[in-house]
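What follows is a structure written as structure tokens; I'll ask about it next.
A single protein chain has been removed from this complex, and every other one stays in its place.
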Amino acid sequence: MISEQVLAPIVENRAVAPDHVELIISSAVLSQAEPGQFAHILTPGMLRRPVSFSRIDQENGQVGLMFQIVGDGTRWLAERRHGEVLDILGPLGHGFAAPDPTKPWCLVGGGVGVPPLYAAAARYLHRSRPDVIIGARTADWVLMAQDFKDLGLDVTVATDDGTAGHAGTVMGPLETWLQDHPDGQVFACGPTPMLAAVSAACEGRATAYVALEQRMGCGIGACLACVVKAHGKEHAEYRRVCTEGPVFAAKELIW
Amino acid sequence: MISEQVLAPIVENRAVAPDHVELIISSAVLSQAEPGQFAHILTPGMLRRPVSFSRIDQENGQVGLMFQIVGDGTRWLAERRHGEVLDILGPLGHGFAAPDPTKPWCLVGGGVGVPPLYAAAARYLHRSRPDVIIGARTADWVLMAQDFKDLGLDVTVATDDGTAGHAGTVMGPLETWLQDHPDGQVFACGPTPMLAAVSAACEGRATAYVALEQRMGCGIGACLACVVKAHGKEHAEYRRVCTEGPVFAAKELIW
Amino acid sequence: MDVSVSLPRGLTLKNPVIAASGTFGFGPEYSRYVDIGALGGVSVKGVSPEPWLGNPTPRVWETPLGLLNSIGLQNPGMDVFLQEDLPFLRDQNAVVIVNIIGHTVDEYAQVAARMNHEPGVAALEVNISCPNIKEGGMSFGQDPDQAYAVMKAVRQVTDLPVMVKLSPNVTYPGLIAQAVEAAGADMISAINTLVGLAIDIKHRRPALGGVTGGLSGPAIKPVALRVVYEVAQSVNIPIIGMGGIATATDVLEFLLAGAQAVMVGTVTFQYPKRMNEIIEALPQVLHEYGFASVRDAVGQALPGRAPIRGGGQ
Partner (left out) sequence: MDVSVSLPRGLTLKNPVIAASGTFGFGPEYSRYVDIGALGGVSVKGVSPEPWLGNPTPRVWETPLGLLNSIGLQNPGMDVFLQEDLPFLRDQNAVVIVNIIGHTVDEYAQVAARMNHEPGVAALEVNISCPNIKEGGMSFGQDPDQAYAVMKAVRQVTDLPVMVKLSPNVTYPGLIAQAVEAAGADMISAINTLVGLAIDIKHRRPALGGVTGGLSGPAIKPVALRVVYEVAQSVNIPIIGMGGIATATDVLEFLLAGAQAVMVGTVTFQYPKRMNEIIEALPQVLHEYGFASVRDAVGQALPGRAPIRGGGQ
């Protein structure tokens, strides 16, 4: 798979929600990405910052990076402007494979887990039309709902505080979906506890693929920082989120 | 003596020679400085940077800081622009006392040692008119010659490479001056080896005052980083350049 | 919010932020910039029986987010300190901790004895990182037996609360801490600087006049936290933590790792008012992370306390 160190100019910096920014950057190399892959971005810190692609526009050689400002690295990124250049390793990792068009498909995203699912929806729309469930803490932080709608998709929203859509987590709408769609396939991305819950809910009912987050060092498979426990041939083993992941079949993993 | 932590806006940033910049900053507190005192300036490094005042304009509440770009701190300072604000402790230390108007007076400056001497000339001109000897490595780096001339003073220049004035160090012209002016007084500032030579040349002939440089920590007398060896009452002792200095009578010091 | 700290032998601090020894002189120098009365305490520059001259210059050198110093414990000696320096701090009502140093066990005891019953001296901090002359220039803080000997001698001559300041330049800081606890130390302060070196490439020699120097500042914070965390599990006496503290959040990290109070050093050179700012910010930071007092936070990250594992993002 292609992956390089690229210097990618920022084409646009847009606020998408309070404390949430999307950068559109120009890079032919990065625009070869699969949905679910990520960019490892140089910031002033000691480590690069991993961010998934929110959009992958191969035609125009552009990709999107949508992130929440949570610390120094993302704050620095949020302040970068049109014309500034980001130093990025990527595209990295293994993303979402194409869904099986013969089976119902659902995307379940929580918080900043939504953007890579949008990239997956946009990429595989010609094969299959997913149902979309978006969770967020509050109405303001529901990401990309309009983008999904622009793809013609139905979007179910759940917010922790009930300010938009269902009150509660994505698990309510997902349960309904799982009951309505036996033998479905679920792509999920979001906070780890959410993914654990999605994985448990899907067990025996749907095939779940989850995109994980883990603290990373190198981002390219050398340092073994970013591991998750998985079922090995004989006993438990570690897999690297940056290389074997970030997308894993939920049943591979030990939660 | 007054000394505070001030936030002083930059009024002007001007290149005065290749790799030499003068910042004019606005601060009523700093403009109370004596010539020879210094500003301890916050930069991104772990320690503040000491820089002497090149001009002290009490009337307009402005001071000048003229420096050579030698490392990260001075490079950062050189990039600061009109309107940006510097965080400064100052004015700090003991500067040049007024010269004795009954005795001939000479200023001897090397490199970035020249600016504080200009401040002294401007301050004490009404009492006494100094002769001025300026040394530099090369013609480009002769600082403030025109400023001294604007005060109506005679300026003798010496450059190491002979590209301006006398070829050689300031010691040639100084020797001539010392011969012509028995019982004179010399104010000197520049690299330590130059100050040692000035001090030796003046011994028994003229009273010399030298403004020293030393690596500093706190800049205000607490850490004892910036000491120089001096003749104590009984035996050698250390004095603090930031507090007892930077200006010392040359004969106090152990060279 | 209660930010006061109660320490052994009745030593009480109004808040946990103490100026670290050697970075705050004897007080007057910074008094123009710092509200000394608002500090939890002031640990003064190390004091020996006779004056020490210190090391050749340069005495400081910058490193990546660190500072190397080789001041060499220059100080005017205990008599001058008491006559000329202590009165100022006493007048400010500062909680004065006298940092004591010596080249022999006896010299430590001399300073400790001299400080006893001196009005205005609240506690002693025994700096065992000084080169000991008798044993060949290694420091008292690098050997448990010698550390024990120093503390024992100090204990015999003073009723003041005594903390021993640990060197991080040892294999097992916990062992040194246990030795001085056994010798009667009331508290531990940790850490002193890490031994480091910088090279002056241009002149092809070590940059500092003292050749090696002590590394302080943010760079050493992880080592400092580790030593505090380790020592907190090795002894039953309170710990004053330090090393690279620059913010109120840093203070909270040290509290969680097991410190009851902290000292703040190098950052004062950049930001003279920082200690006051930290003291002002601390209640808010404690509150934000769910603590009702300083005491409440102490040791919460030590093993055996149920960690609060966060749910969701």
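As written, the chains take the letters A, B and C, and residue 1 is the first residue of each chain.
As a working rule, a contact is a pair of C-beta atoms (placed from the backbone, for glycine too) under 8 Å apart; a residue touches a chain by one contact, two chains touch by 3 or more.
Given the structure is predicted, the values throughout are model-derived calculations rather than measurements.
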{"item": "Listed residues C:Leu53, C:Leu82, C:Val223 or C:Ala281, member touching the removed chain", "value": "C:Val223"}
{"item": "Chain C, residues in touch with the chain not shown (by the definition above)", "value": "63-66, 68, 142, 169-171, 194-206, 211-213, 215, 217-223, 225-226, 229, 244, 249, 252-253, 256-257, 289, 300-301, 303, 305, 307-310"}
{"item": "Those residues of chain A which, in the complete complex, touch the missing chain", "value": "3-5, 42, 45-48, 89, 214-228, 236-238, 243"}
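Please note the rule applied: only the chains that are shown with their structure count from here on.
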{"item": "Two chains sharing the most C-beta contacts", "value": "B-C"}
{"item": "Chain A and chain C: spacing of chain centres that average the CA atoms, whole Å", "value": "47"}
{"item": "Averaged-CA centre spacing for the pair chain C and chain B, given as whole angstrom", "value": "37"}
{"item": "For chain A paired with chain B, centre-to-centre distance based on mean C-alpha positions, whole Å", "value": "60"}
